[in-house]
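Each remark here refers to the structure printed beneath this line.
Certain chains of the assembly are absent from this excerpt, and the rest are unmoved.
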Amino acid sequence: EKKWYDRIGMRGYVQFRYNKSLWGDKDQVSFWPDSSVGPDKSFLIRRARLILFGNITDHLYLYIQPDLASTPTGSSTTHFAQLRDAYGDIFFDKKKEFRIRVGQSKIPYSFENLQSSQLRLALDRNDAMNSCCRDERDIGAFFYWTPTHIRDRFKDLITKNLKSSGDYGMFAFGVYNGQGANRVELNDQVHMVSRFTYPYQFENGQIFEAGVQGIHGRFVPSAGPNADGITPTRNAPNKGFKDQRVGVHAVLYPQPFGLQAEWNWGKGPQLDGSQTVIGNGTLNGGYVQAMYKHDSERWGTLFPFVKWQYFDGALKFERNTPQNRVRDLEFGLEWQIFPELEIVATYAMMNRTDVRNPPYDRFKADILRFQLQWNYF
Amino acid sequence: EKKWYDRIGMRGYVQFRYNKSLWGDKDQVSFWPDSSVGPDKSFLIRRARLILFGNITDHLYLYIQPDLASTPTGSSTTHFAQLRDAYGDIFFDKKKEFRIRVGQSKIPYSFENLQSSQLRLALDRNDAMNSCCRDERDIGAFFYWTPTHIRDRFKDLITKNLKSSGDYGMFAFGVYNGQGANRVELNDQVHMVSRFTYPYQFENGQIFEAGVQGIHGRFVPSAGPNADGITPTRNAPNKGFKDQRVGVHAVLYPQPFGLQAEWNWGKGPQLDGSQTVIGNGTLNGGYVQAMYKHDSERWGTLFPFVKWQYFDGALKFERNTPQNRVRDLEFGLEWQIFPELEIVATYAMMNRTDVRNPPYDRFKADILRFQLQWNYF
């Protein structure tokens, strides 16, 4: 019989960051995806991930990923262990083309959401797609279908270090709570999601992937005092606000030149202009990223990239679902010194909303950002 | 010398739940053992357990079990890692018949309390026995004596998939803090517990186990505003209320038909009828469960069961130690599709107190409950 350590493996990565605001509204900088950006900050462990995974049997694949640098709400001490993923993949057929993923896992929506932060070039995800789902994940059940030759192609993209998303199905359909990862459900209605993606391989080996996805559900936002001390009223039925999106993605993998773009449109809760009522709003946004992969014998692999993102919408999982307008431009370079060690430096030209603090002002600032990441595979 | 992975092993299980209230006081449903039961709930990860265990040497057995789906009080985000067990078994003799278990571990009281949730048929434990000890565990030191032939019998029951409790000694005696697992001690007096159990094997192989147990200590309950906003006074000395119980258990293991029953009687803190004073009260309750084990070549193992439980007492580890009256009936089926995957469906006819919310009303409701559990052994 197999030993436990042949059924379960362990791997992970840690991201260590430092940021410096250079120009603009330096004292107003407040960037929700990274708390080390802004005034009076120095070093931060952004992510410390530990992954337990493995084929327990032919019928069950296990994946448990705590983050070791999380903070419970209300605590002034940090670096507690909190789940990101805890799922089982249950296989039905011998070829493992069909599976149901049960537990907490990523919601199959967007390309960048599904791509691991261990692999992503930009330090943080774009607001437009990422605002669909708190921490990209939720509790639910997801059906995935990936034909064998497509699965091999997904694997190939990982092996070749091409910044792919891994296998979240050629076709995916799922139901989930809808309030976000590590959040308590607040209505008895589930969200639904579906996604189709196809990685097409040209004769010269170049791979191009494109797809569509949609989300449908009802979301219950949280509310708290605005800048005048008034808690906005929530203008919706008890079961929450309509939360609907449809999106498209397209990726030309960096062989060596790559392009990646996504866009989505939708409806959701949104704080009104007077900041006293949360009502229904619309959203629209996406990003375009160009990148280049340069392998060298002596110096490892270099990935210069540039990313432009745009968003007009709201951030439903922040208190009061404030409006969020983003016009960001980012130049960056990822240097994979060794497979186990990489440095990213980016120059981020931010033009966005401070969604954390009422009255939710906008700021413009140029920020120099650094990340050292070590992988234990 | 032995490698670390031959000294320490890793295993665990995850429970994924969904409940639907069908009839009765559906809006009043509030079930303290499972927060996914009640209005405005969907999916829940009830338990995500990771166990590190192993014979470190001949003198020390290690057991560390965090739950990865716990929530610190006051936090609105969930799924943090919190200890259930962290103990060392220290052996004195070569045959390992005598041991002292030090750290946080289960209190040797009741049969169902000691049976792992990974193995239990009913989705939750009965109130009568389980109300002895928050999360069945505490910090302390416990002496266990199990003669070799009895230990083999306990092992056998596990190997044969007979829903047993594992080896918590033929005889047990222990001292512990008494405020519950993961709670701060509030007096300088320890609780004492003792238990005797004997698994008798008939000539035809049928095993019948029966035993007695008792607890003695002083408990300091917490108090907070009742429905009128008044915090009840605690009518006890500083060291807390007398907390005393005596119980009996009997189990006919399912070979293939099984019966399991427990009952206990005792004293403890209890909120009075006016809900303004916590005084001394009595408690009395238990359960009876019938079950059947059906193995099939193609479809795995089926365990139909029915469980009736009764309790008149109070829940000392809930705020204000509200009175708790339970008259529940539950029909269920556990289907072990594979050893690594099982589904439980139950029809629960609840008739009990909402002990979480003052004024602690009673409710009656029929609830359909589902659980998917995956084991990584």
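Letters A and B mark the chains as written, and numbering starts fresh at 1 in each.
Just so we're on the same page, a contact is a pair of C-beta atoms (placed from the backbone, for glycine too) under 8 Å apart; a residue touches a chain by one contact, two chains touch by 3 or more.
Note that this is a predicted model, so its numbers are computed, not measured.
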| item | value |
| --- | --- |
| Whole-complex copies, counting every chain including the 2 in place | 3 |
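Everything below uses one rule, namely that only the chains that are shown with their structure count from here on.
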| item | value |
| --- | --- |
| Length of the line joining the C-alpha centres of subunit A and subunit B, rounded to whole Å | 38 |
| Subunit A - residues contacting subunit B, complex | 3-5, 7-8, 52, 54, 56-57, 59-60, 62, 64, 66, 70, 72-75, 80-83, 86, 88, 90, 102-104, 139-141, 176-178, 181-190, 238 |
| Subunit B residues touching subunit A - in the complex, by the definition given at the top | 5, 9-11, 14, 16, 35-36, 39-45, 48, 50, 66, 68-69, 71-72, 74-81, 338-341, 372, 374-377 |
